[in-house]
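One protein chain omitted, others in place.
Labels run A and B following the written order; every chain starts at residue 1.
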Amino acid sequence: MRPPLQRLRNILDFALASLSRRKGRNLSLLGVYTLVVFILASLIFFVQALKGEARALLAQAPDMVVQRMVAGRHDPIDLGRAQAIEEMRGVSGVRPRLWGYYYDPIYGGNLTVMAVEDAELPNDALWVGQGVARNLRVKQGDMITLRAYDGLPMLFTVQKVLSDASELISADLVLMSQSNVRALFAMREGTATDLAVDVGNARELPTIAAKIVERFPDARPILKSEILRTYEAVFDWRGGLMVVVLASAILSFVIFAWDKATGLSAEERREIGILKSIGWESGDILLLKTWEGAVVSLTAFLAGTLLAYVHVFFFSASLFDHALRGWSILFPRYRLAPSVDAYQLVILFVLTVLPYTVATLVPSWRAAMVDPDTAMRS
Amino acid sequence: MIQHPGILALLLASALVGLLLAGAAALGLRILQGWDLRSGSEKQLALERRTYLVSSLVATALGVQMLSLFLFIFTADDLQGQFVGAMCAAGSLAVHAFGYPTLLLKLATSLLAGLWLVLHRTDLQGYDYPLIRAKYGLLLLLAPLALVEAWLQFRYFSGLKADVMTSCCGALFGQGRQGIAAGLAGLPPRVAQPLFWSLLGALTLMGCAWLRWRRGAWLFSLLSLGYFIAALVSLVSFFGLYIYALPTHHCPFCLLHREHGFVGYVLYGALLGGVVAGMGVGAVAPFQNRASLNQALPRMQARWVIASLGLAWLFALIVGLWAWLSPLKL
Partner (left out) sequence: MTAIELTQVFKTYEAGLATPYTAVDGVSLTVPGQRLTVLKGPSGSGKTTLLTLLGCMARPTSGRIHLHGVPAGILPALNQGDTLEVTSLPERFLTAVRRRNFGFVFQHFNLIRGVSVLENVCLPTYPTGEDPRVVEGRAEALLKDLGLGRHLRASVDRLSGGEAQRVAIARALISDPPVIVADEPTAHLDSHLSEGFMELLGHFKTLGKTVIVASHDPIVCHGALVDRVIELRDGRVVEGA
């Protein structure tokens, strides 16, 4: 090994040895450091995972949905409009959609009930998502009673439990035939909840949306990209807000670290004095301190990140689930799909390791400036 | 203002860089004022000790700045979903006027901090602090730039509002539009291509000439900076098109994506490293006759010339091969 590299290694060896000689002191620092990394990492991973879930959720959604607004509220739309929209230039197809929310009093949560036209789905049967099956404790072949708008019970057989890559999508989903949806919610024939519009060229979406509004002023076209944008903005906003809230935690950690680094023990001061007297230079001591900091940071960063990974993706972020998700009363028990990339890690690094490093710069330098002749004056 | 963990991280990073460099510059100013190497007074000894602190402040700032440069591009990339029409970082940066200046200033401060470390490294070789004035002079230039950069970045992020209509990178770098960014794409390959290759040739010749006769370090540095700029222009003008295999995608950022094998990291790493080494050769040239440096310096300069040439060729080979093998013909 070339001398400059060997120097790095020699001093790293000594740094490791001296860290282990002062275990107690360093372990407390490491513990707090790891905790801070863990909390922030959990948060960042969780927000990222939710964004991923939202993207997956919307992947199958139509590019554009047209609703009708009455008095500022969502109202069923006439099927006649579907015809008119389909005839517009650039529109390749219009699918009327029929769906609504059903509040289940026994479970105490909302289910999304949606009409599906499928020859395999008989009139007295329905398909449910995995989350629903779990929460209502039903399996294939079981019977379910739903109460219609007028309080009369409707009996269904669970014909199939839907499986999906992302559980969040199917968590609260119940699929049944069109006539059943109409009967359940008392929706008139000739109307739909909204219209899914397919467009040949995605670039024309804004133009077509404008044309629809021009033709039907009470229509509200919603683009998939808009929904996605809104979700992302909301998640980012919440994540950012939590980071701001956690800033005080980071700050107190930094003060703690600074204090630890400043409060050089007499023994440590003596050691540095000896090292300098026997031929170590200030730069060597600075390198020693840098190595110590790097080892502590790396250990805390890795440990905190791994713990957070387990917390978010195996335990579904049980610690801040409620603070961050909460868009529906139904809390499906699901596992988030792991999605961590270098970007998240860099953010995490900047938010945790950087403040630590900067806080210990001046104390390290001060430590390195111990006079070599102090060793001769003790 | 969009609250996004990435934005918060960037604001923190820039604030810290500004703080570190401002502190370093303040120390540097005091060092410049009170410096007297012949004296062994406690004041002089204290100043010499401060030089250690300054170098660790600047080294940390440089590390953070490099990280922040990539984080900035990534954040712009991540935010594109929140702006209609933005399809990659290029679109997010164009949302308003502070985006690109922030990026350019980040690049400039990274390069200058790199150059500072080159000067510092040279200075450490001499036993009489030969570069002390040059070093701290540069620091006095670097610190305000970092502060301006932090401020611009804050203005950029605080001015962001989701859903602002913006152009996607296809439109932004599309031909026939006005503005700087469009100007890069507008430079036709038949101008950019000869410019790039001839600068590479000139750089290589000059490097060899320096290695042979030890003359013309300044010219080499100038060519190295020229090559850096030409390489960036060429990347936007035509090399990028080969890599994307799309005749209209003049975007310098998508190279960093997984779809393109993260080739952007290698390319930009080579360019940044190359230009810092190349500019270092000329920056230390005025000091090559100092008695304390005349042995070590030529060896170091030779290493930097070789590194700079090697990195320049690495970039040229990657993009050149890609262009050659690409199904796309311009």
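Following the convention adopted for this analysis, a contact is a pair of C-beta atoms (placed from the backbone, for glycine too) under 8 Å apart; a residue touches a chain by one contact, two chains touch by 3 or more.
Predicted model only: the values in this text are computed from it and were never measured.
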Chains in view that touch the one left out, judged over the entire complex: A, B
Residue touching the undisplayed chain, where the options are A:Phe14, A:Tyr107 or A:Phe256: A:Phe14
Residue among B:Tyr127, B:Trp218 or B:Phe262 touching the omitted chain: B:Tyr127
Contact residue for the chain not shown (choose from A:Ile274, A:Ala294, A:Leu307 or A:Val362): A:Ile274
Touching residues (missing chain, whole complex) on chain A: 1-7, 10-11, 14, 17, 21, 267, 271, 273-275, 277-284, 371-373, 375-378
Residues of chain B (touch criterion as defined above) contacting the omitted chain: 37-42, 45, 48-49, 124-125, 127-129, 291-292, 294-296
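The rule is simple: only the chains that are shown with their structure count from here on.
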Interchain centroid distance [CA atoms averaged], chain A/chain B, Å: 33
Contact set on chain B toward chain A in their complex: 2-10, 12-13, 16, 19-20, 49, 52-53, 56-57, 60, 64, 67-68, 70-71, 74, 78, 81-84, 162-163
Touching residues (chain side chain A, partner chain B) in the complex: 43-44, 47, 206, 225-226, 228-229, 232-233, 236-237, 239-241, 243-244, 282-283, 286, 290, 343, 346-347, 349-351, 354-355, 357-358, 361-362, 364-365, 368-369
